[in-house]
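All protein chains but one are shown in place.
In order of appearance the chains are A and B, and numbering begins at 1 in each one.
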Amino acid sequence: MNQGEVMGILGENGAGKSTLMNVLYGLYSMDEGSIEMQGKKVQIRSSAGAISLGLGMVHQAFTLVPNMTVMENIILGSEPSRAGVVDRREARRQVRELVKQVGLDIDLDTLAEELPTGFKQRVEILKALHRGAKILILDEPTAVLTPLESEELFKSVRRITQGGSTVIFITHKLKEVMAITNRITIMRRGKVVTTLDTKDANFDILANAMVGRSVERKFNFGPYQPGDLLLDVDRLTAASRHKTEALAGLTFNVKAGEIVGVAGVEGNGQTELVECIVGLMKPSSGTIKMSGHLVNRLATSDVLKLSVGHVPEDRALNGLILDFSIAENTILGSADRPEFSQRGVMAPKRIQDFARRIVKAFNVSTSGIEVKARNLSGGNQQKIIVGRELAGQPNLLIAHQPTRGLDVASTEYIQSLLVEARNKGRGVLLVSADFDEILDLSDRILVLYEGKMIGELKRGAGIGELGKLLGGIAAS
Amino acid sequence: MIETSKARPAWILRAAVPSLVALVLGLVVASLVMVAFGEDPVTIFSALFSGALTTQYGQSSVLNYMYAYLLLALAFLLPGKAGIWNVGGQGQAILGGVGAALIMEYVVLPPVIWPLAAITFAVLAGAAWSAISGLLEAYRNASAIVTTIMMNFVAANFATFILYYVLIPKANVLSYYNEVNFPAALTLPTLPYFTSSIMIFVAVLVAVGAAFFLARTTLGYKIRATGLGSRPAESKGINPRSTKVIAMIIGGGVAGLAGAGAVMSVGHGCGTIACYQDGFAAGWFGGFGFAGIAVALVALNNPIGSIFSAIFFSVLAAGMPYIYQNIYVVWAMQGIIILFMAAPELSKMILTLGGRRKWT
Partner (left out) sequence: MDLSWLILLAGFGLQNAIPIGLGAQGELVTEKSGILNIGLYATMAIPAFVAAATNIALSSLGVASAYGALLAAMVTGAALNFVFAYIATKIHVDQVIAGIGLNIFAVGITAVFLERFYSVDGTPNGHQIPPLFSITGLAQNVRINVSPLMAAMFILPVLVYLFLSRTKLGMHIRAVGEDPKAAEAAGVNVAWVRIVATSIGGILLGLGGAFLTVDFNPNFVPDYSQAIFPAFIALAAVIAGGWKPGYVLAVSILFGVTEALRPVLAVSSVQGYLFSTLPYIVTVVVLGIASKRLRPPAALAVPFKKE
C-alpha cells in the first residue's frame, strides 16, 4: 500500500479479509510470510504492538463503553495526564483538533450509549486517530450506516487521506468500493485474486473475481413442482440492537417441495430474518404467515408446533446444549411429547431408542448416545441438530448456515439431507453465506441486501449475476 | 439419568476429587491453626468424631443437623441447576418456621391434619419468599444473590418480631423465656433410640426425590436445560424466565420444609421457636442456610452426593460441644472448604504442585 491511498479489500464471507486484518492488528499470529512497514520488516504480536506501529482498527462490533461520554471513550487508554490525573483541558483540545481535521462533527459530552450507530462509528474512528493511527483499517464500516451516514463517512475518509493517513476499506459492496477507493484488492478463499486500480475496474469484473466457483456439487434433484404456500413473509420490518432497520420491508415466500436460498453477505439482516420467523424476535411491522396462520405474535414454542424445524446459526451457542448428552439434545423442545413422557415423567427407554435411531439414520459417529455434545466434532454436532429437526417431519425447515465450519464430507452429507427433504415435499429456507451452497442447492435464490430482497434468480443463474446482487447492484 | 450405568463408579470417584481435596485441605489448615496455638489436632478431632459418633446424644445430634443441612443444600442446588443463585435458604427456612408456628398457634385442626397443615403452610411460606427473588431476577434483572441475602435479614428480623409480638403473647409465656412450646399433638414423631425426629427420613426422601425429579421429569429436564444452555433451550421453546422462577419456588419450598422441621421437632431445644433462635436467626454464618450451601458445594451440587456431604458436616456440627474450646476453628475450617470448592481448579493445581500426575 502507498501512503495517502484508500485501498479497498473486496471479498465474500470466508475470503479471509477479516483474518488478514486480525493478523495485521496483532490479534492472530501468522504462520508464514512477512509484513514490512516503510521498508523494514516488523513483528506485530498484540494490538498494543500494532497501535505503536501506527495501525488503527475500527471493528464491526463497536467497543465503546456505554455509560462514558464520547470524549472519555476517545481518550480511554491514551489519556493525556499528569501524575495520574487526567488533564481534561488538554484532552479536549486534542480531540477538538482531531474533529476539525477529520470533519466528523460530534458532541463530545453525550454518553456513548445514546449515540445513533453512525455516530458510534465516528467515535471509533476518532479513537483510533487519537492514538496516532497512520493506517486506519475500516472493517465493513457501512454495514450499520444509512446511505446518508455512509456519504458522511466517505467525506471523512477523503479528508483523512488528504491529511496523509492511509485507509484500508474492507467491504463487499461494489458501489462503495468503486466510489471511495484508489485501488482494489480482491480476495477469495484466503488468497489475493487480483489487485487493480479502481479506474480500471467495473462491476462485472469485480463481481466475477469475487464470487468464483470451485467444483460444482451434483445432487439428485427431483422435478421442481412447488406445492402449498408454507411461508409467506410480507413487508417485514424489524430493528436490531445496532440498526433501526435491520429488515426494511422484506417480502418473499417458500412453497412445499422447493429450496429457497437466501444469499447475502452477513450483516444484511439474515439473523434478524430467521429470529423473526421462529419467534425469537418481534418484528416492528409486516406479517409472517405459515400455511395461512399469522405467526407474528407467537412464542417460539408455538411456532415450532406448526411443523417448523429450525437449524440455528451457531450450533454451539444456539443449537445444542454442550453439556447435555446426545440423547438429551435430541429431545430438546420435545420433552413434553407423549412419545417421550407421560404426565411429566420421561421415558428413558423410548428417548434412548429415538436417539439411537437418529444417530444411525444420520451417520453420527460416536461411541454412544451418552456422549456429551461437547465431545463431538462439529460435523457430528450438526448432524444431531439436523437429524433432530428432520425427525419431527416438519413441513418447513429453516436452515441457517447449516454447513458453516464443517469438513467436506459432513458438508456434502448435510446438503444431501436438505435435498432429500425437498424431494420429499418439504419446504426448505436456506439462509447461507456460502454462495457455492446457495448456487448448488437452491431452486430459487433470493439475495438479501441491507434488509431487503434485492433480486431473485432461478437455478442455473450465473455467478456474475449473483455477484452483482450480493454487492448491492440490482438488476437493471 | 438417562444414562447407562457402565462407567459410573470410576466416574464418581474422579468427580469427587475436588471435594475430597477441599475437605482434606480444610482439615490440614485447621490442624495447623490448632498447632499454632499449642493444641493437638489429633486429640481434638478424635474427641469431635468420637463424641459425635459414639454417644447417643451425639448421634442424635448428627441426625438432627443432617436433615436441616440436607434440605438447605437442596434449597441451594435446585435453583442452581436452573442457573439462579439461591443464597436465601436461611431466610426461607425461617419464614417456613414462622409459617408453621402461626398455624400451630392460631388454628386448631383434627389430629393428623394439623401438623400436615403446618408443614404445608411452612413450605408455601418458604416458596413465596423465594418467589420474590426469583421473579425479580427473571423479569427485572435484579441479582438474586443480592436480593436473597437481603431477604435473609428481613426474614430474621421479621421472625423475631413475630416471636415477641405475636407468638409469645398468644401463648401466654413470659417473654424472657424466649420460647414457645407447641402442643404435643404437633410434634413430629421421633425415632426409636435416638432423640431425633423422623425429619431425617423426610429429608433423605426429598433428596432422592430431587435426584429423580432432575433426571427423569420433563420439568427437571427443562430446569437443567435452562441452566446449562438457556439460549439453545429458548430457541427450542423453553422459557428461561418462567423456568428459573419455578426452580426458585421449589428451592424455597424445600427450605421452608426445613423450617417446619425445626419448630416441630423435639429434643436439643427444638420444639420451640427458640430452636431457630439458635440455629437460624443468630450467628448468620453459623446458620444452617450457609452450612447448607457448603454441603451442596462440596457435593458438587448433586442431590444424592449432598446426603453424604451432609453427613460429614453434621458430624462436625454435632461434635462441637465435645471440643468446646475449639468450635470456631471448625467454623473457620468450613470457610476454607467453601473457598477451595470455589475453585476446583485450585485444588487440582495444588495436587499437581508436587509434580504428581494430573487429574483431568
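Convention: a residue touches a chain if its C-beta (ideal position, glycine included) is under 8 Å from a C-beta of that chain, and two chains touch if they have at least 3 such contacts.
Keep in mind that this is a model prediction, so the values were computed, not measured.
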Residue among A:A48, A:A361 or A:A474 that touches the chain left out of view: A:A48
Residues belonging to subunit A that touch the chain removed from view: 47-48, 51, 59, 63-68, 72, 76-79, 81, 84-86, 88, 127
Residues in subunit B touching the chain absent from view: 33, 37, 85, 87, 132, 136, 140-143, 145-147, 149-151, 153-154, 157-158, 160-161, 164-165, 282-286, 290, 293-294, 297, 325, 327-343, 345-346, 349
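One rule holds for everything that comes next: only the chains that are shown with their structure count from here on.
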List of subunit B residues in touch with subunit A within their complex: 2-4, 216-219, 221-222, 224-225, 228-229, 231-239
Footprint of subunit B on subunit A - complex, ascending: 278, 280, 299-302, 304, 310, 312, 317-325, 327-328, 331-333, 335-336, 341, 344-346, 348, 351-352, 368, 370
